[in-house]
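What you see is the complex with one protein chain gone and the rest in place.
What follows is chain A.
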Amino acid sequence: MTDAETPRPRRPMSPRRRRYWTSLGFAALIGGLIGGWLVVDQPEGRGLTEMLATGSLTPGFAIAAALCWTIGLAIAMILYHRAIDDHEEHAWLWASTAGWYALMFPAPVWWVLHRAGLAPSPDAMLLFLLTLVVNAVVYLWLKFR
């Protein structure tokens, strides 16, 4: 076996990497919990659109999901920001800026057009999804290009 073929011993995971994967795992767990509970909480025969967007939710689920999202996201974000390296922080900051612009431009435009009767009432979740998509695209591009 040549030197080049000799397998290099794997180093143990660094504390930073451990924190990083813990934060991602924790965020996935929170998402899975909310998603799983949402599915279980639905009445019989409800379609996907109703479940994800238009259908009503039970107060118990809504309160629990809101708490899980707020507290869980806060903990995950603290762990995440303590674990990311320079490069990822750079990607995250630019992605956040782009996400903010994706809200700052259309939200007031939609609002004034609605007040003039030229557009339906602004949809907060649609705007949120837009910022999320822009954020994700910019983050992935900067991180993996």
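Keep in mind that, in the parts below, a residue touches a chain if its C-beta (ideal position, glycine included) is under 8 Å from a C-beta of that chain, and two chains touch if they have at least 3 such contacts; residues count from 1.
Convention: contacts and distances are computed from a predicted model.
*Asks:* For the chain not present in this complex, what protein name does its UniProt entry give, out of "Urea transport system permease protein", "Transcriptional regulator, XRE family", "Carbohydrate ABC transporter substrate-binding protein (CUT1 family)" or "Phosphoribosylformylglycinamidine synthase subunit PurQ"?
*Replies:* "Transcriptional regulator, XRE family"
*Asks:* Using the definition of touch stated at the top, determine which of A:R46, A:R82, A:R115 or A:K143 touches the missing chain.
*Replies:* A:K143
*Asks:* In the complete complex, which positions of chain A touch the hidden chain?
*Replies:* Against the missing chain, chain A presents residues 8, 11, 14, 16-17, 85-88, 90, 143-145.
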